[in-house]
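All protein chains but one are shown in place.
Chain lettering (A, B and C) follows the sequence in which the chains are written, and residue indices restart at 1 in each chain.
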Amino acid sequence: MRLISAVFLALSLLASPAAAVLPDEVLDDPALESRARELSLELRCLVCQNQSIDDSNAELARDLRLLVRERLVAGDTNEEAMAYIRARYGDFVLLRPPVQRSTYLLWFGPIGIVFAGIAIVIVTSRRRRKNAAAATPSAPLSSTERTRLDAALAREDDNGDRA
Amino acid sequence: MRRLLYFLPLVICLGIALFFYRGLDLNPRDLPSALINKPAPEFSLPALPGRDIQRADDGLARTDLTTGKPVVVNVWASWCIPCVAEHPLVDRLAKREGVTVHGINYRDRPDAAAAWLKRLGDPYAKVGKDESGRVSIDWGVYGVPETYVIDGNGVILYRHAGALSPEILERKILPLVKGAG
Amino acid sequence: MIAEIGHFALIAAFLLAGLQATVPLYGAHKGDRGMMNWRAQQRLASSPLCCWLSLHW
Partner (left out) sequence: MLLAFAALVNAFVTSDFSVLNVAQNSHSTKPMLYKISGAWGNHEGSLLLWALILSLFGAMVACFGRNLPPSLRARTLAIQGMIALGFLAFMLFTSNPFDRILAPPSDGAGLNPLLQDPGLAFHPPFLYFGYVGLSISFSFAVAALIEGKVDAAWARWVRPWTLAAWCGLTVGIGLGSWWAYYELGWGGFWFWDPVENASFMPWLAATALLHSAIVVEKRDALKSWTILLAIVAFSMSLLGTFLVRSGVLTSVHAFATDPERGVFILALLAVTVGGSLTLFAIRAPKLQTTGVFQPISREGALLLNNLFLSAAAATVLLGTLYPLFLDVLDAGKVSVGPPFFNATFGPLMAPVLGAMVIGPFLSWKRADFRQAMQKLWLGVAAAVTAIVLVLILSGVEGILPAVGVGAAVWIICGTLLELADRVKLARVPLTESWRRARRTPRAAYGMTVAHLGVGLVVAGVLGATVFKTESIQNMKPGDTVDVAGYTFTLDRVERLQGPNYQAERGVFRISTDGEQFATVNAERRAYPVEGDTTTEAGIHTTWVADLYAVIGEGSPTAGWTTRIYHNPLVPWICLGTIVMSLGGVISLTDRRLRIGAPSRRRAPTGGSSSPAPAPAE
């Protein structure tokens, strides 16, 4: 435990107070700068807890921001610049996890959940309707019944039994 | 079948609990290096001036890692408190175990770094000063101290982030150094 | 002193919670209304203690 806290201490020292993106970092070319900002939002500040390097004021984050800008100025595409950082720090540095075997569940899970949910709803409602149909043989409403029903419903509506 | 569906939430919940139980022992901050089993990056750093022991220190470069003998590279700084804590172990590694240990002095003032070595002892064969931190980024350093084990051909075998402990030294670093030699 | 009272209050609350968790459940199982409504007596029992505590504080 003591060891871990020592590490934390070191890391917190690294995060000496300097504001996130500083004026001297900003590139002259607004197009490049906005690309740089875009990339920095997708890179994790490794010494902070859960911040992107764009938000963080740790020195390492600043170094990485400068590095990203340097790569972009050198003519890298966004992908090349990201790959450059990723080669050094691994997948962990990417806040948007790459789509690969180990993250299929992550990326396709949500869609899977929705479809599974729809499937369950369809199956159960079918069964239920069948059960209900078997239980109450429904006869179509006669016209007088229909008008009475409508009137009743309108009243219900008036009472605002909605929420 | 339908009954089984009702057990699904329970199964999922137990699964998550199991993961949590295993996860409690893990430190989420333990990051593996992206460079394990890959050649160390190309670099060349100027020597740290003002060191007490005048060895043939002409700076640290990639060529110092490909001498055929395994070496340890320790990234440190004088402002880093865990570095003080682990320093006796680095010292032991170099002096008692006879391992070549190079240092990378990360984002430091040279005079402060030299004074630090004077005060605590200087186990390093060569110390490169990385004032901008740029070379350290190439190494994937995210905090000091970090310790790398490199085989004789310049391939990174192991990285430990944070202060060394006797356990790490004996269980991980020494076997690797001895094995790779 | 007050911190110790707090501590004992916690222990008391713990024990009472234990009773609260079991007695009404058992009562509901047996259909015993007295046990189901058990907490009411409890408040009575505890109120002198509360008064004492507030005065003391």
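One rule holds for everything that comes next: a contact is a pair of C-beta atoms (placed from the backbone, for glycine too) under 8 Å apart; a residue touches a chain by one contact, two chains touch by 3 or more.
The structure presented is a predicted model; accordingly, all values stated were derived computationally and were not measured.
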Touched by the hidden chain, restricted to displayed chains: A, B, C
Positions on chain A where the hidden chain makes contact: 17-24, 26, 41-42, 44, 48-52, 55, 90-98, 102-103, 105-107, 109-110, 113-114, 117-118, 121, 125, 128-129, 132, 153, 158-163
Where the unshown chain meets chain C, residue by residue: 2-7, 9-14, 16-25, 27-28, 31, 33-37, 39-43, 46-47, 49-50, 53-54, 57
Residues from chain B at the interface with the omitted partner, ascending: 2-3, 6-7, 9-10, 13-14, 16-17, 19-26, 28-29, 31-32
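The rule we apply is simple: only the chains that are shown with their structure count from here on.
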Gap in Å, rounded to a whole number, between the CA centres of chain C and chain A: 46
Centre-of-Cα separation between chain C and chain B, whole angstrom: 57
Approximate Å spacing (C-alpha centroids) for the pair chain A, chain B: 33
Overlap residues in chain C, where contacts from two or more other chains coincide: none
Residue ranges of chain A touching chain B (in the complex, touch as defined): 3-4, 6-7, 9-11, 13-14, 46-47, 59-60, 63-64, 67, 86-92, 120
Residues of chain B touching chain A in the complex: 5, 27, 29, 31-35, 41, 79-83, 85, 107, 132-134, 137-140, 142-145, 161-163, 165
